[in-house]
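Of the protein chains in this complex, all but one are displayed in their positions.
On to subunit A.
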Amino acid sequence: MLPTRALFATAAAAATPAEAVLTVAGVCLAFGENHVLQDFSLTLNRGENVVVMGKSGAGKSVLIKCVIGLQRPDAGTITVLGQDLGALDHAGLDRLRTKLGFLFQSNALYDSMTVRENLLFPLRRQWLAHTPAQEAELVRQALTDVGLADTAALLPAALSGGMRKRIALARTLILRPDIILYDEPTTGLDPITAREIDHLIRAVQAKYNTSAVIISHDLACVRLTADRVALLAEGRCYAQGTYAEVSANADPKVHDFFI
């Protein structure tokens, strides 16, 4: 049995008070004539996983890049953990980012660094560990959480796609974020590895009570990881609800995603 499953099994049931940790309100963003987001709104509650679905090019990745501050919306407000993103200066944004994790679609592991160095990089940049012993413990804990405790000395090139995804998640977890943004976490993985990543996402949520926005159009991933599904179409939140509710929606624009 996978360590992640064990973690999942032992995790306490997450309390789900409806405390909004992320609010996206009326966000608009255009690239030239291409209006990607038009009055998009979404709320994420503490301890909740929201999966955002949508066609390729619909603006899903752009949306979470707006949430982390890599893109600035043309209009609308994004409130993360009570802070208006648009009102933050660069230092304030950096401080807020310590509470946000971002799992890139390409994993974005630093090729020239070992797994240990990859994990230590955000830790040292944020001055979050003060002694080598603390650093070592945090690295060990993060790697154990993703079931890859023995890979610390390896370079990313020596890892498989699934392992890289896990290491990227470990690098995200090491800062103990309140919110994790997953950009297509199962894309490019075989079905078995993809399901392992899905279980890992759930395990992380259960263990750390994290909230997550997950970008995906992998239906199995959506079904396994989503507490709520939001469908991004025509630049706005076209439909939302539980997986069962949204998949039962008769509107062809919604229904077509679940065929």
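By definition in this document, a contact is a pair of C-beta atoms (placed from the backbone, for glycine too) under 8 Å apart; a residue touches a chain by one contact, two chains touch by 3 or more; residues count from 1.
Operating definition for what follows: contacts and distances are computed from a predicted model.
J.: Which of "Formate hydrogenlyase", "Glucose-6-phosphate 1-dehydrogenase", "Cation acetate symporter" or "ABC transporter permease" is the UniProt protein name of the chain not shown?
T.: From the choices "Formate hydrogenlyase", "Glucose-6-phosphate 1-dehydrogenase", "Cation acetate symporter" or "ABC transporter permease", the unshown chain carries the UniProt name "ABC transporter permease".
J.: Of the residues A:68, A:115, A:169 or A:194, which one touches the chain left out of the display?
T.: If we include the chain that is not displayed, A:68 is the one touching it.
J.: Pick from A:41, A:126 or A:247: which residue touches the chain that isn't shown?
T.: Result: among the candidates, A:126 touches the missing chain.
J.: Extract the touching residues of subunit A with respect to the undisplayed chain.
T.: 65, 68-70, 90, 94-95, 97-98, 100, 102, 104-111, 121-122, 125-126, 175
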